[in-house]
Every structure is written in structure tokens, then in C-alpha cells.
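Of the protein chains in this complex, all but one are displayed in their positions.
In order of appearance the chains are A and B, and numbering begins at 1 in each one.
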Amino acid sequence: MTTTLEHPVTAAIPQGGGLARRQNYATGVAAGVIFAYLFWLISHMTLDSTGRPFGDQVATFTCVGWMIGFWIGIGAFNGPFRWLLGRDHTHEDDLYYAGQNMGKARYWKFTTDHKVVGVQYIVVVMSLLGVGGMLAMAMRTNLITPGNHFINQQIYNSFIAIHGMVMILALIVVIAGPWGNFVMPIMLGARDMAFPRLNALSLWTLVSAATLLVGTLAVGGLPVGWVVLDPISDQAGVGMDFFAMAILVFAVSTTVASVNNLVTIFTMRTKGMTLERLPIFVWGIVFTAILGLYAFPFFIVAETLQLLDRTSFTSFFVSTGGGTGWLQANLFWLMGHPEVYVILLPAVGALLEIAAVMSRKPVFSYRTAVGAIAALSGLSALVWAHHMFTSGWAPTLGGPFMLTTELISIPTGVFFLVLIGTLWRGHIWMKLPTIWMFGFMANFVIGGITGIYLSDIPLDDQLHGTMFVTAHFHYIFVGSVLFGAIAALAFWFPKVTGRFLSESLGRVSFWLVFVGVQITFLAMFISGLKGMPRRVASYSILFEHTNFASTIGAYIIMSGMIVLLVAIITSWNKGEPAGPNPWGANSLEWMVPTPPPLENFTVQPVVTEDPYNFDKEVVRS
Amino acid sequence: MSDTDNKKSLKSFYWMWGIGTVIAVLLSLWAPGHFMPRSMSGNMRLTILTMVVFSVAAAPVVAGVYAIAIYAIRTWGVHGDDIPPPAEQVRDNPKSVGTWLLVSTVLTVFLLVWGLTALAADNASTGKNPLVVDVTGQQWLWSFSYPGTHVQSNELYLPVNREVEFRVTSDDVTHGFWIVNMGVQVDANPGTITTIHTTPNRLGDFTIRCEQFCGLNHAFMDANGHVVTSQQFNSWLAAQPQRA
Partner (left out) sequence: MSIDAREVSESPSEEGGGHFQPPEVLDAQHRLGVWLFIGGDIIIVAALLFTYLYLRGVNTSGHWMSLVGYKGHSYAYYQNIATGSVGLPAPKLIHIGPMSAGMEWLIAAVTVVSGAIVWQAERALRATKNAKAYSTMAAVATVVVLVAIVLTIIQLRSIPEVFVATNDSQGMAYTAYDSAFLALAGSGLFHLVVLTFLGLGLTIRSSKGLINGERWFQARLVRFFWVWIAASSVIVAAVTTTINTIH
């Protein structure tokens, strides 16, 4: 198959006038800054400056100003207001907003084309991972020996929460953002998402929220841990208000994205694409979206109530006023546990997809796989209080939550079965996606098993709050999800760029990161077993060897990620060229040219079977 | 591939699995006791034992996954730039799904039963008259007082072999009261009292750490503890300055 032109010459660039044509990221930032300043000014002048919450009130209004301004500036409000006034988009408007014939400029604008949004997500995710990674390196450097020889304690304490939340944000979208957007609609045989403008809104909302989150570094930081428990979060300065606003807005972004994903999948499948013929990756997105839609409203409520406590004299989480920190913890973890499955499930779906294609075999026991994903999603809503086993809250509920948490190991095991069954006696093509997938397997079994340890209350009574917990979830986040994300990147890179991600650099990166993960986090497990608490800027001499090892491991991971970054940048324009279907896959995204044309398909495809019949010899194209 | 070929080649997988399991079991028997703090209570012993048991149970699982990964790469891995030929298009195998589900459920139930039993053992109060100690956390130190006396101290003294009930609270933010050598911890929350109990069964010194992030000096909120004989305990109590 040949590659079509990137910019087919059809209609001339729409020349409609108006401010809307000139809106982009720069105008968004400019308007955001202006409105932030205006809101700051007005709140500063009109609110009672002697009141205790004055600083928080001004900070909150400033954040609101930033959000509103950014959205006005980037053009997010254009759609709703045109609806309000009955001035609907014309065909020309739609094509303009989809970025037709706009070249690179469309990546800087409120563009509705899902493929543009997918690429924008790649950039945003990489930026967030970069910021979070640098914070991690600062922390690990400080921990190379006891005592604070690199950064001072207050700064370290602040970095903990921001590193945590920035990485969480990045990982929530790391697979669902780029690939749920770029690939998923094409996989369905659709022309775009159900709500393309909401899609662009999700992305730019994430950008505006992430700005506030990283901005906490500039306003005094967030030395309270990423769970922002009450009452310690009361002691945080205005950084906490920035954090709460960032989360509120981010939760809007994920809610909108979840709705968009679900409606797209359930109403825009092309003819013949029954639910049984859906690529397994799409099922991962389905259950991620359902879970996210259920869970993130709790985050909205938790952060709103924290903001109210800080700005409006309420007593939700203040014990002297009749509130309780346990309420905040419950609301937070009602979101927080499903959230980690929102992070994991897209990786699960993507890896099964990769395993099938690269083994030249169908997904093993497809229905069981879907059932396992559904069970993981459903059960994860029932386990939240295992984060509160040692909080003293409701000790009688310990047993039930232990039960539900340990039950999750069953669908997790089933996922391993399906993955292994797919690989079993396959002809496993050892390319980058496959290599990162095997790395995932090795790491996920450790991460999962150590999770089971923590679900056992007597063990948790010793290990809660230690570096054992930190090592557990880093094996999942870094060792599993990140590996899955890189596998997905290597897999779909040729569809986005028409080139392969560099095999040689990719392998160097893999070994550095894989070895680095083992050194860093196995040593960290030992730190935890020995009794080292988490969220500490310094530690007893008992833990110096394991911490030294963890820091060396972290530097190894960092070098691996730098190599990966180099690989991505150099391969994007100069990598080995790839055809439209370099892996010999059968799902619809590989049936369209690279890059896919504006509306994906010239003629709506009709599907007659699932994409897992690899029974014919295929020549690489 | 013929059946005998399959069985023969699976042999290397079984070898890897077996050796891996043996190594993992040996590690499981050794590591918890070696790394975890010296046990000074019954429930700490049980905790370390649980760590060993869970790790031994997990050993074949971890070894199995690693063995399959290595075996798969070595036996079925295809290198080079050409798309590999089609493999046998197996879509399902209900027997293996069923077996896997059964085994994993049995394993999970075992872990659950063990855990719930241990939990019940931890929670059961012996009914004997426990020594009550009030623990107060504040930024950034621990203080202990013994109701019935007017003693307040920053070091925790406990008599050996007597059950202790800790009533824990905080003066400011949430702290985490953790006796590292006794396998118990509970948060110290302002405005409320949380309770844990344990029975120290060995003489010696122990460490208390704060395991809930509580602000600037969270990392330095350690306290020292001492398990002493009852005579030593009583004389220590008597020797403390009496506060009103």
C-alpha cells in the first residue's frame, strides 16, 4: 500500500473571519493570565482582608480566573455560546475546527480531529512525565545519604506531593489519551469521536489544570502528601488551593472524556462491528471510562469541600467544628482506588492487543479477557478502605475490605492467563512493543503480589506507611503501566509518524529502565521491610545501603528514559520508514493510510470478523 | 509440533520453573526474618511468619511468570524484520481457564483464611487487665502518659508479658503511631481516640516511628521504647517526676 499525501488539496483554507480563527494556545495563556490577574485584583480589593481565609479566597479566585480566561482564550466556550445564540457551526466551521489544511498550526489550537488530539496528548503526557521525573530525581538525590544535603526539607516535602500528583495525572492519560484518541475511533470504523469538541475540551482542560498543578511549585508548594489528608492540608499555604482547583478541573476533563469514549464506542461502530468483534483494547477503554465516570465525581466533591473548608468557614474536615478527617479520607479513596485501575486498565487492553498481533494468534479466550477487565473494574470500586486499614476508622470493616481486596487477585490472575495464553506457542515477533510487554509481565507479577501482602491487615499493620508501599505501587506505575505505555507507543508510532521507533535505541532504553526498576524498587522493598517510613526527607543510618542502591537505580532509570526521549525525537522525522501496516495486524487502524486522512475512511468500512485471524501469511507493508 | 516434541520442549520450562521456585522459596524463608525488625511481640512474630508464608505461596507464581516469559522468548521468539508466519489460531481452552480459575481461587481463599485468622488473633483481647497507655502525637514528638499515675514521658516504658492497650490521639494533625518491633500501628487523629493493643514478649529496646506524613519534621518523629521487667517498670514509674 502506498502512503497518501499528508495534506490532500481539496477546498481552500476556510477564510471566515472572526476572532475564533485566531485562537490558539498562546491566546489561551494570554487570556488566562489576564483573567487571573483581574480576578486576583477584584478579590483582593473586595474581600475581607482581615479574615483568616483571605489568602485562600484570593488564591481560589485567581485560579478560577486562570481557568475561565484560558478557556475563553483557547476557544472552548465558542461552541456552547454559539449553541446558546442559535448560530450553529457550518460545514466550513467544522472542517476548520478539525484542522483541515492547517499544517502544524492545528496542533496548537482547539482542534477537534481526534488524531490531532491524540498527538497533543502525547506531548502533554511527555511533559508531565518529564516534570514528575525531575522531581523524582531531586528527591532520590536527596535520599542518597541520610541528612538533607541536596535540597532542604521543606522543599523535599513539597516535592513529594507534586511528584505524586503530576505522575498520577500523567499516568491516567498516558495510554487512554494518545491511543484512546488517535487509534480507538479508527478501530471502530468511525470518522471521529462522538463529541469532537468535547474531545478538544478534555485535552485543553488537562493542560490548564496541569499548569495550575505545576504552578503550586511557585506559590509555596504542597508539603502535605498527594493524598492531601485533613488536617495536615490545613497547614499548607495557597499551593493547596491551586492543587484543589487543578484537580476539580482535571476531574471535569476525565468525566467528559469518559462520556465521550463510551458514547463513541456504543453508538459509532461501523456496520458489522459487533461487540464481539471489538478489538480488546477498546474493551479496556470501555471499562476504564465506566470506572472513571463513577470515581472522579468523588474527587470533585472531596476537593470542593476542602476548598470550602479553606475559604468559607465550613467544618467538613475540621474536627473542632464537628467535621472529621476520616470523611475526607473516605471521599478521597472512594475515588483513589478506582483511579489506579483507571490507570491500569488501558495498559491491560493495549498489551493484550500487542500480544495478539505480535504472536500472530488471537487473543486467548476473548470473552474471559473481557470478563476479567470488567471484574477488575467493578471490584475496584469495592476496596477503597484498604488504604485506611491503620487509620483507626471502622475497624470492624477491616475484614470485609480485606476480602474484596484479595478477591481482585482473581481477575488479575485471569488477565495473566489470557496474556500468557495469547503468547503460548505463538510466533512471537521480538520487536520493541513485545520487549516492553515482557518487561511488564515480570514487573506486574511483583507489583501485584506485593499488593496482596498489603491487603492482609496484620501485614499492613507493619508495612503501611513504609517504603514497602511505595515500592509496591512504583512496580505497578513505573514497572507495569509505564512499560505498557511505552509498548503502546512503539506499537502505534508507525501509524502516527510513518516511521518505526528506533529499535536499537529502544532496546538500550529498555534494558536501562528495566534493570533500573529492579535495583531501585527491590532495594526499596527492603527499606520498607527494615522499617523505613515513607514521605521522609531523611532517614536512620539503618537504611543507608538500600537508599543508596535505590538512588543509583533511579539514575539508571533516568538515563533509560533520556535514551527513549532521544529515540522518540529522532525517530519522529528520521526513523526507519514504515508502511501503513508494518505489524501485519488486522484491526481497522492498520487498514487506513499513514497518516490517516482527515475523516479516516473514504468509504465506511463493513466488518465481517474480529481482527484476530492471523491465519494467512502476511508480507510486511 | 508433535506431542512428544511439545512435552520435551516444555521440559526446559518446568526446569526453569522448578529452580526459580526453589530460589524464591529459599529467599522467602530467609528474607523476612533477616530484614524485618527484631520481633518483640506475639503479633510481630505472626506478621513475620505471615510474610514468609505468603512469599512461599507466591514463589511458584512469580517463578512461573518469569519462567514462562523466558521460555516464550527462547522457544517461540522470532527475530528479524519479516512478519512471522501464522501460529496455530487457538482461541480458547476451557479446561485451562477452569483450572487456572480454580487454582487461583484456592490460593486466594487460603491467603484470606490465613489473614482473617491472624486478624482475629490480633484483635482478640486476652481479657486480662491491660496496662493502658495514653499516646499523644504532636508536631513533632510523641508523649506517653500512664493513666492512674501522673507520669508523662517521651520514652515509652513497658513491662514484659503484660498486654498493653494504647489510646492514641493527636494535638494537631494526623500522625501515625507505629511500634516498629511489635507490628502494630494506628493513626493518631485530633479530636478522637484510636486504640490498638499488643503484648511485648521480649526484653530490650524498640523504636517508635511516625508513619503518617505530618509536616516538616515528619522524618524525625522517632521515639525510643524499652521493654523491661515488671519490677524495673514499677521502679521507673515511681521514680518519674509527678505532674499534676
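Observations
Here, a contact is a pair of C-beta atoms (placed from the backbone, for glycine too) under 8 Å apart; a residue touches a chain by one contact, two chains touch by 3 or more.
Just so you know, these numbers come straight off a predicted model, no measurement behind them.
Of the candidate positions A:28, A:133 or A:196, contact with the unshown chain belongs to A:196. The chain that is not drawn here is touched, among residues A:130, A:220 or A:297, by A:297. Only one of A:152, A:274 or A:315 touches the absent chain when the whole complex is considered: A:315. Residues of subunit A that touch the chain left out of the display are 4, 8, 10, 48, 50-53, 80, 83-86, 88-91, 94, 97-98, 112, 191-192, 194-197, 255, 258-260, 262-263, 266-268, 293-294, 296-298, 300-301, 304-305, 308-309, 312-316, 318-324, 326-327, 330-331, 334, 597-599, 602-604. Contact residues of subunit B toward the unshown chain are 191-192.
Simple rule for what comes next: only the chains that are shown with their structure count from here on.
Rounded to a whole number, the gap between the C-alpha centres of subunit A and subunit B is 30 angstrom. Within the complex formed with subunit A, the subunit B residues making contact are 1, 31-32, 35-37, 43-44, 46-47, 50-51, 54, 58, 61-62, 65-66, 68-69, 72-73, 76-79, 81-93, 96-97, 100-101, 104-105, 108, 111-112, 114-116, 118-119, 122-123, 168, 172-174, 176, 178, 180, 183-187, 189-192, 194-195, 207, 209-220, 222.
Taken together, the subunit A residues at the contact with subunit B in this complex read 153-154, 157, 160, 223-225, 229-232, 234-235, 319-320, 324-326, 359-362, 364-366, 368, 390-392, 395, 398-399, 402-403, 406-407, 409-410, 413-414, 416-417, 420-421, 423-430, 438, 441-442, 445-446, 449, 452-453, 455-459, 461-462, 464-466, 526, 529-531, 533-540, 583-584, 612-620.
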